[in-house]
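Before I ask anything, let me first share the structure, which is written out below as structure tokens.
Shown here: the complex without one of its protein chains, the others still in place.
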Amino acid sequence: MASLAALLLLLGGCGALDLGVMNHAGPVAADQWRLYKIVAVVLIFVAGPVLLLVPLIAYHYRLDNKDDAYRPNWGFSWSLEALIWLPPIAIVAGLGVLLCDATHQLDPYRALPSKQPPLEVQVVALDWKWLFIYPDDGIATVNQLAVPVGRPVHLSLTSGTVMQSLLIPQLAGQIYAMAGMRTQLNFAADRPGVYRGLNTQFNGAGFQHQKFSVVAMPDREYRHWLTLRAADGQPFDDNVLKSLMQKSVAQRPLFFSKVPPGLFEHMMMANMQKEEAIR
Amino acid sequence: MSASETKHAGLNLGGTDAKTHAEAEHAIFGFWIFLMSDAVIFALLFATYGVMLPATAGGPTPTSVFKIGPTFAETLLLLTSSLTYGMASVAMKHGSPLGGIHRWLAVTLLLGLIFLAFEWHDFSDMFAQGAYPTRSGFLSAFFGLVPLHGLHVIAGIVWILVMMVQLRVFGLDARVKINLLRLGLFWHFLDIVWIAIFSTVYLPGLLP
């Protein structure tokens, strides 16, 4: 029974981790996972001594063991003091250098090095769905982000409602999307596939359904996808905008064509204008 | 501990009333700490004001609604009231007749009330120009900060009133003395906060 449960955990568990950064599919997530492993290895040297010493010393100096010296009034030693202050300071200093470097390298605002110009996608966080606008192609989607494999993607994010946070575990980290402001995220996919994206910042009753898929496809397929969307997408008009602003969960991806230019900027400032119109 | 050993910042009763001075020790110290924590609140509101200054949302701006005349008069009023409160404290320390303390407290009270009247007038002026707190982030921050100081002044005035009654009822007993010391710290603290308001809210706001 116990072994069965363990097996179940093992199988299911590995499945779970496949959804995360461990199963990275792009350069950003790969670098993050590498950094993760480096930090984890360093930290073994931080935790190891404590995990060993606590049980060893507690057990060895137990009351029953009368063989060893009992020094009730001993309470200080300069060499020990140096031993407990200096190594942690050194480790933190070393990690600090690593941290500073990694933070700049993996800054979500930093464009990925590439010969191709990045694909510009604008993201608007709505209740409880994601709107992706492809400004150069005049199309937009809800809950599906198609990207060509190998080409960097540059996201600009804002929110048409409360603050949300966009996370694509296998491709990139996360960044907040806030009304009236623009944040950015750079990433790329280096193998075709469908990757899970989600909002991680609670925003109401439909939060748990606010997932989207990142579909990474070879360039040719991606271009085909674009023409398909331009052809079969519903024209984006005021009614569409109005219905998108409603609180709702999108059961399946939606596609729009003829997206008016400046839609992203318009939605970024939407709340401001709304209130000013009232006054 | 002797009176000379225990000294707290501000006016001490040491020379004239050693017993109350010893009792005042931790009461005054505690009040200093309270003021520090109150100062943190003001500091955060100043910071909020600072970052929200550009958030005028197309509404009134500092230059369009601040006036130097009344605010300068308010500054003078509050500074003078600090002086008159100081006179009350000195009278209390040296055991002058109660009448003297009463008179100085009454003058302080009056100056405080005139200050509030001026401030009220300022605010209603701003309201008349459409500068109300719900108009913009900048005005929200302004009305979060300056009226809080005004509320503190109201609290100080009520406190002065209570102390005047207590002086009549109890005379100058130890608790009245200690409370007058605390009230003094509070009143001078309000002065300092006002100077900060005058020099970081009004003066820069009036610069073109």
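We call the chains A and B, going by the order they appear; numbering starts again at 1 in every chain.
In this text, a residue touches a chain if its C-beta (ideal position, glycine included) is under 8 Å from a C-beta of that chain, and two chains touch if they have at least 3 such contacts.
As a working rule, contacts and distances are computed from a predicted model.
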Omitted chain, identified by the protein name its UniProt record gives, among "Germination protein KC", "ABC transporter permease", "Cbb3-type cytochrome c oxidase subunit I" or "Ferredoxin": "Cbb3-type cytochrome c oxidase subunit I"
Residue in contact with the excluded chain [from A:Gln116, A:Gln208 or A:Thr227]: A:Gln208
Sites on subunit B contacted by the missing partner chain, in the whole complex: 25-26, 29-30, 33-34, 36-38, 40-41, 44-45, 48, 51-52, 55-57, 59, 133-138, 140-141, 143-144, 162, 166, 169-170, 173, 175, 179
Interface residues of subunit A (partner: the chain not displayed): 8-9, 12-13, 15-22, 29, 31-32, 35-36, 39-40, 43, 46-47, 50-51, 53-55, 57-59, 61-63, 68-76, 80-81, 84-85, 88-89, 92, 95-96, 99-100, 102-110, 161-163, 165, 167, 169-170, 172-176, 178-181, 183-184, 196, 198-209, 211, 271-272, 274-276
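The definition used in the following text is that only the chains that are shown with their structure count from here on.
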Distance between chain centroids, defined by C-alpha means - subunit A, subunit B (Å): 49
